[in-house]
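One chain of protein is taken out of this complex; the other chains stay put.
Take a look at chain A:
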Amino acid sequence: MALLKSFLILPRRCGLLLSSSSYWYYHYHSRSTFLVPPKIRITARPLSQQIQSVQRSKPLSTSLSSVSKYSTCSSDGNDFLRLSDQQLMDQCEMSTFKSSGPGGQHRNKRESAVRLKHLPTGTIAQAAEDRSQHKNRASALARLRTLLALKVRKNVDIDAYSPPQELLQILPAKSTIRGSDCGSQIGPNNPKFALGMQALLDLIFAVEGSISDAAKLLGLSTGALSRLILSDDSLRMAVNELRTSKGMKPLK
């Protein structure tokens, strides 16, 4: 845990570090610096209106030792969505919302809301709708996976592009590059959708928001890919955010 806490480093520093790996992050809050790979320049606007729970981690002073710890971990630890629930939870700081007073037996206010802060990225997910803290924790974790899929971008080499299996699984059956071994199409309600959505966003960011370019690489018509994007609210909003920032029309 102490090691993970050392990940809370200044974004600028974070960017310098991460540019050496194939990952880059951007943060959705207005104050934040957007970090982009050298090839693609975007000025994405904050997504904070749609993802209310996201906010940037508060900057902590960092030291050389924590920097080296980060780079050691970043070589194998950045595929957050592939982690098990427990592993992902281990990377999070969990807190309940109101902690005034002594708590425990003193208190009966049914504040079962849960707030998870993913320390490596500063992503925050929360859930309050359920009656048990345990269930809220599960909802917050599922929400965190979606947020990470929307937030963490991987560089994609367009010239040698081959879609990963997770992405193939969320494509409709009519895709010409989708083999029959992919099984039936995975929809937005399936927990595995987040992984495919992440890979799809990686591609769409790499082709700078062009749906027709992305569709070609996925063996789909532009219309079919648009329908897939529109089938999930958070995916649609992430794509439209990018397109708007590039002066393109949003998908409807």
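The working rule: a contact is a pair of C-beta atoms (placed from the backbone, for glycine too) under 8 Å apart; a residue touches a chain by one contact, two chains touch by 3 or more; residues count from 1.
In the analysis below, contacts and distances are computed from a predicted model.
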Undepicted complex member, UniProt protein name, chosen from "Nicastrin", "RING-type domain-containing protein", "RBR-type E3 ubiquitin transferase" or "Methyltransferase small domain-containing protein": "Methyltransferase small domain-containing protein"
Residue among A:Arg82, A:His134, A:Lys174 or A:Arg227 touching the omitted chain: A:His134
Residue among A:Ser84, A:Gln105 or A:Ser162 touching the omitted chain: A:Gln105
Hidden partner chain, residues of chain A it touches: 94-96, 99-112, 114, 130-135
